[in-house]
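For this view, one protein chain was removed and the others were kept in their places.
== chain A ==
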Amino acid sequence: MATLVIAEHDNKSLNEATRAAVTAAKKMGGDIHILVAGQGAKSVADEAAKVEGVAKVMLAESDALGHKMAEALESLVLSIAEGYDAILAPASTVGKNFMPRVAAKLDVMLISDITSVESADTFIRPIYAGNALMTVKSSDKVKVITVRPTTFEKAGDGGSASVETVSAPDAAAKSAFVSEELSKSDRPELGAAKIVISGGRGMGNGENFAILEKVADKLGAAVGASRAAVDAGFVPNDYQVGQTGKVVAPQLYIAVGISGAIQHLAGMKDSKVIVAINKDEEAPIFSVADYGLVADLFKAVPEFEEELSKIGY
């Protein structure tokens, strides 16, 4: 058995989510190969070659791949799919974009966003915003899977795989990259941060997020948000945590001025420790919080920052 893992990266370095997918692949058994599709992404391939348990790395480069275009990724993966029993990618917005195309072309059902590998053909995935966990057994010849990165350990280094170059075929369907607007931040990435502090509608406006950012900078945390905060324009879309945003599972999640709708809980309830700061003691967020503080956030958050200073942050 052989498994192909498609790397998540930014053409410079390997994203940690790839290491989670490698761990999922290991649980399925068999040889593991990694495909790095990008542009100017040799350093990513070199990094992937060092991941423990990886037998081979393939590097394919083109302009379209550099921009992660779904149609180009589809054609590339299909061109090398033969012989693999399983194809895995992180359930990122890149993986979610092209993996269903690969599955459809192989005439197999995509197994999205798995949180557990039970065996080489049986997986667990959340449905209904994580209110139910479904165990499914796939009868398809090839398992095409996206992996929720937060629920798998990150495979470490220790491998020394060979890197070979593969050619990128022309895509059957074409779309063109126009532009990209990425949020610039020195803070850790939301999906990978050990601590996340998120703000909701209770923040009132975008400027007020500054009080969360101050705490985040002290703790080396990422800043997240509820959908209401994103919809209101307080923060950019990629801050959204939830069923239809990012799924996070940090060591510490601090929800500030967030009521705790099921769609939000879906994105953070696997965090190790949850703190909620909300002025409404009835807010549903308190039912999942390990530590709840009923308080006005505009008083509590600056105070929290001060207390952190006192203990050396």
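By definition in this document, a residue touches a chain if its C-beta (ideal position, glycine included) is under 8 Å from a C-beta of that chain, and two chains touch if they have at least 3 such contacts; residues count from 1.
By definition in this document, contacts and distances are computed from a predicted model.
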Checklist outcome for this item: Among "Energy-coupling factor transporter transmembrane protein EcfT", "tRNA N6-adenosine threonylcarbamoyltransferase", "Dihydroorotate dehydrogenase" or "Electron transfer flavoprotein subunit beta", the omitted chain is listed in UniProt as "Electron transfer flavoprotein subunit beta"
Item to check | Given A:Gly38, A:Gly159 or A:Gly191, the one touching the chain that is not displayed | outcome: A:Gly191
Checklist entry - Which residue among A:Thr3, A:Thr23, A:Ser112 or A:Thr150 touches the omitted chain? => result A:Ser112
Checklist entry - Tell me, which residues in chain A touch the chain that this view leaves out? => result 67, 69-71, 74, 92-94, 96-105, 107-113, 122, 125-140, 172-183, 189, 191, 195, 219, 227, 230-231, 236-238, 243-244, 246, 251-252, 262-263, 269, 272-275, 281, 286-295, 300, 303-304, 307-308, 310-311, 313
